[in-house]
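Removed: one protein chain of the complex. Kept in place: all other protein chains.
The letters A and B name the chains in turn, as written, and every chain counts its residues from 1.
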Amino acid sequence: MSAEKKTDFHVVNHSVPRRDGRAKVSGKAMYVSDLKLTGMAYAKVLRSPYAHAKIVSIDTSRAAALPGVHCVITGNDLEGINPYYGHAVKDHPLLAIGKVRYAGEPVAAVVAVDERTAFCALEHIDVKYEELKPVLTPDDAMAKDAPLLHERKFEAGALRGFEGEVTAGRGTNICQEAHIKWGDVEAAFKKAAAVVESEYYFPMTYAYAMEAYVAIADVADTGVTIYSSAQHPFMVRHDVKSIFNLPVSQVRLIVPFVGGGYGSKSYTKIEPLTAACSWKAKRPVKLQLTIEEAMLTTRSDDATTWMRTAVDANGKIIARQAKIYMNTGAYAENSPLVVEKSTNRCVGPYAIPNVQIDNYSFYTNTVPASSYRGFGCAQVTLPGESQIDELAAKIGKDPYEFRLANVAKPGEEFFPKMRPFDGTLKEDLEIAAKAIGLNESVPKGHGRSVACSTSDAGAYPLTSTAVRVHADGSVTIMIGSTELGQGSHTVIPQIAAEELGVPFEKVHVVSSDTAITPYDRSTGASRTTTLMGSAVLEASREAIQQMVVMAADVLKVKVEQVQAIRGGVRCGEAQLNWSEVISKFYALPDGEVIGRSYIRKAGKFSQLPVFWETACTAIEVAVDEETGKINVEKLATVGDVGLAINPALAEGQDIGAATMGMGIGLFEELVYQGPQLMNGSILDYRLPRFSDLPKKIDLHLVQNQDGVGPYGAKGGGEASLNSMAANIANAVERAVGVRIRSAPLTPEKVWRALKDKRGKIKNER
Amino acid sequence: MMPLRRFTIDQPKTVKEAAEMLSHYGEKGRLYAGGTELLLAMKHDLLRYDHLVDVKPLPGLNTIETRNNSLHIGATVTHRAIEKSDAVRQIVPVLAEMAHHVANVRVRATGTLGGNLCFAEPHSDPATLLLALEAHVHVQGRSEERILKMDELIAGAYETALAPDELLLAIDIPLASKNKRAAYLKFQIKERPTLGLALVLDLDNGGSISKARAVVGSVSAKPCRSDQADALLVGLRDKVEKQLADAAQALADAADPVDDLEGSAEYKRHLIGVYLKRAFAKALS
Partner (left out) sequence: MTDNKQTLQLNFQLNGKAVEIECEAEETLAEVLRERLNLTGTKLSCEVQVCGACTVLLDGLPVSSCTLLAYEARGKNVVTIEGLAQPDGTLHPIQQAFIDEFAFQCGFCTPGMILTAKALLDENPKPSREEIVHYMDGNICRCTGYVSIVAAIQRAAGVTSKDTKK
């Protein structure tokens, strides 16, 4: 629980306009795609047409000889650097070496004077392949005679905030396994009053950050500088440093505005390849992927989940067991962490005394999977929240009442050894139910549903910052948090302005430049407001402490006689604002004070998770029974955020996440036919649009200041995605009486389910 | 960026000159109108041309007018121009409504009707509706102009009956009699329709259907119709309503839907039934 419940806010808890607003509406906001360096060359990538093949030979001579081409680089040209990288395990070569492991894998890159020249040169590279049997699904991967994707053992990556051990590289295609167990599951299922058991499928999805991956690298004698669209510049720095065997101080990652991330820009992507191009071409090189190439770079893990859940005679959930098979693609990327998180998140927001979850992810010859908004939670919330409804139906209870009776209570240690629950799900559910009119009469063919989720979020607490108060009273805060659109450039200075008592407009943000901004682990897992917010709050207070001491010096009084007030100090009758304190201290209208803070896994952050990210969504769907098409008519979100530093931004995160979740529930899915991705273009990968927007939308925030972050804040922004697919499945069941256990619920899938149901009814007659 | 490979753009001054250019370039040249389909395919390296022959500057291809009891639409008229045209809205409102829903606002602003038909993309909305409207097209190469019916023009997926030197000049739609009713409906989940269904009905004075043309598009390589289906759609409304399922069956047999990302053949056959019924209700509403 939060130590303080401040309520008289000046800047915080207000929907102040976005700091980046003017730049973004006038086309002046700079993304890496918009940057050019003097003397910069451009790279284009040749990709493998095969899912699994030995590279017999590569002849680059024709391409390299073309006018305008600086050089061609392949896996044979990487002598002198360590070409393998990866956050969990270093299994990922920056260009294929010896063999290719998925259709679309980079095999060579051309560096040329411009993009067109580089692109046109690609077809002049001659690669001979010898096809190998591809492994495409977890079943393929487990087969006795399955070829191994990776034959060797890997060096460990920089993986942090991870409790388990990485399984990859032990002579099987298992990339990672994770297991949790408490109570006596077998006994509980034996004595249960009712049990539901089924298999569910959550599809491969593509995050579609509208800015595709892009990097500009300059590998010079003095070190490596990279401009990148990465969410976590400090994590990328670690990979780059070991590729070039450089000290941390000689690797600089700079991240300007990022055109969407949603987890897909977590960790290292194309920076190693871009840097290798620059290293070989001896000049700055820009590599801008197309969206179609981005779709061949990262996707989410799909998951097949067998799950059973049991209830006792009193309607109390007594056991849950699940076995999850995830398809992680050709390289581990961050999937081992996704596996660990989805294992935990399979439990759901319920206090269940007997739990066993076994989770395996497999290497396959498909596009590598990695982080995606919600981090494994959506994959297991489809089964989890579907089963809550299925179980309620089985025991004749209203699913909403059933949830109310079983959700974790505030302060309850519902997940052994983790932080006690810090949300108020009962209140959240009530708000969601009311918003959607859950108990009002429903038109025919419509169905309403409320679902919820909680995630062990916040990643790992390791964050530092510097707050610089200048002699004119303005402030610069130095943060490693990346502005992905979530609003960190607005929310974090709101906290500094609140603490220092200066106008919001006077707080300037410098962010995500590893040479300048203090270390911050990542911008993900909804951690920035809680962790960076806390760091900036503490650093602001530390700056104030220093200025109190300075004021005492200036006023020639004892420190105890100086009292900090909003925006300055008081000593008897004398009042000085920060500008006066600093200017008098230095005896010039110049100089500054630097407040610092270091957040680590200690004190109030000693127990993980940093917070439970909790939300409810509520929907009403209408189903066209003739075509199977689902329309989401109404949508409500309830974000259990502790305190919204900026309510409009927090609501924006919730509706954005819910819309992505709706997309997965209705139509988003990467489709493989054999080894080829069939819909690897935005022409064929359907995204939510204006016309999918529900006619009625209600956004709610629950602000009980029960988080560990500033003023009781917790993170948000992922949670309302997680329950949407299950919610849609549950609402469809109520609308037309068919239970669908795989997402997306495409019209054809719904139509087939309805047809099967009619067939069954006929047969029964 | 997905760069386009190098090409030149030619600007013929007359149809004859354009035909000469096309003939001269052979497989290395292609007619270029709106570019919304062609340039997309070229970006994806599905098509390569060294020379594009721009037909847009040719005089007289950019107009909509009534002529000889038909609505005459020049080949380089954009979807947007059709959508907004008073003449089209009054004379063939179903065409304006169809154009209003082609792709998106940007494609409608640049894509042309002639370009759309000549590209013969199997999911073309205009091709489906124009076949039901019994449109015909004027084409011309180095030799004289000839007239093709819609089902003669579209030969298959991405294939037309145009000779290598021929270009499409205009589309003629016979003017609707007072008792003509029409509807075009589509079922669309992705960027392109899963199914488009056009239905044109002639009513006699007693309100009975004297002639019907139903066309289904998007489900297979090209828009399809069926004499058998059309015959089942003729007669008194009550009787025809009872025959809609059979007509849909005949239409589905003729179209022979394919399995693809937009749906299975079985589902598309089912949708033909649903949409024939809906189009029938809409046309007569």
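Going forward, a contact is a pair of C-beta atoms (placed from the backbone, for glycine too) under 8 Å apart; a residue touches a chain by one contact, two chains touch by 3 or more.
Source: prediction; values computed, not measured.
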(request) Taking the full complex into account, find the residue in A:Gly423, A:Pro688 or A:Pro747 that is in contact with the omitted chain. (result) A:Pro688
(message) If I consider the whole complex, including the chain that's not displayed, which of B:Leu39, B:Leu175, B:Ala221 or B:Leu261 touches that chain?
(response) B:Leu39
(message) For the chain left out of this view, which of A:Met660, A:Leu677 or A:Leu754 touches it?
(response) A:Met660
(request) May I ask you to list the residues on chain A that touch the chain which is not drawn? (result) 15, 17-18, 20-31, 33-34, 66, 116, 120, 207-212, 257-262, 290-292, 484-487, 648-649, 652-653, 655-656, 658-660, 681-683, 687-691, 693, 695-699
(request) Just the residue numbers, please: which parts of chain B touch the chain that's not shown? (result) 1-9, 35-36, 39-40, 43, 50-52, 54, 80, 103-107, 109-110, 191
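Criterion: only the chains that are shown with their structure count from here on.
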(message) Looking at the complex, which residues from chain A come into contact with chain B?
(response) 115-116, 119-120, 288, 290, 292, 626-627, 629, 667, 671, 678-679, 682-684, 686, 746-748, 751-752
(request) Would you pull the chain B residues touching chain A in the complex into a rising list? (result) 1-3, 5-6, 187, 189-192, 261, 263-264, 267, 270-271, 274
